[in-house]
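Below is a slice of the complex: some chains, not all, each in place.
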Amino acid sequence: MPFLEISMWQGFEDHKKEKLISELTDVVMRIVECPKEAVHIIIREESRENWASGGVQHSKKFKKES
Amino acid sequence: MPFLEISMWQGFEDHKKEKLISELTDVVMRIVECPKEAVHIIIREESRENWASGGVQHSKKFKKES
């Protein structure tokens, strides 16, 4: 049942996504007490032009990575 | 009023999207009893690297199509 959507900046390497998915799934199944197969995840990547906080795009706010 | 978001793997052919949109709209307007123009749909395509279930990315879990 639990369904996770993770919005992040574009461009994370595949091994980081893999690790993120694996560890988030473990946390959810342990605390929610559901079968591992029941945990679904979608990573939504967005460019820094399309993210903002405090009224400023992250492409202007952050030069390198957060 | 009804608003549908459909998250799917990337790469569906345009004629499948067209058919999906047309048939989903018909189901919704008939059951919800709203005007056809009131039904809005967005298809959100995500790569298989960005989908996971059971803690494993779909790029690793599925070789061909689901």
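Residue numbering begins at 1 within each chain, and the chains themselves are lettered A and B in the order written.
In this section, a residue touches a chain if its C-beta (ideal position, glycine included) is under 8 Å from a C-beta of that chain, and two chains touch if they have at least 3 such contacts.
Note that the structure is predicted; figures quoted are calculated from it, not measured.
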So 2 chains are in place, but how many copies does the full assembly in this file really have?
6
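Everything that follows uses one rule, which is that only the chains that are shown with their structure count from here on.
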Rounded to the nearest Å, the gap between Cα centres of subunit A and subunit B is 20
Which bits of subunit B are touching subunit A when the two form their complex?
7, 44, 46, 49-57, 59-60
Taking the complex as given, what residues does subunit A use to touch subunit B?
14, 17-18, 21-22, 25-26, 36-37, 39-45
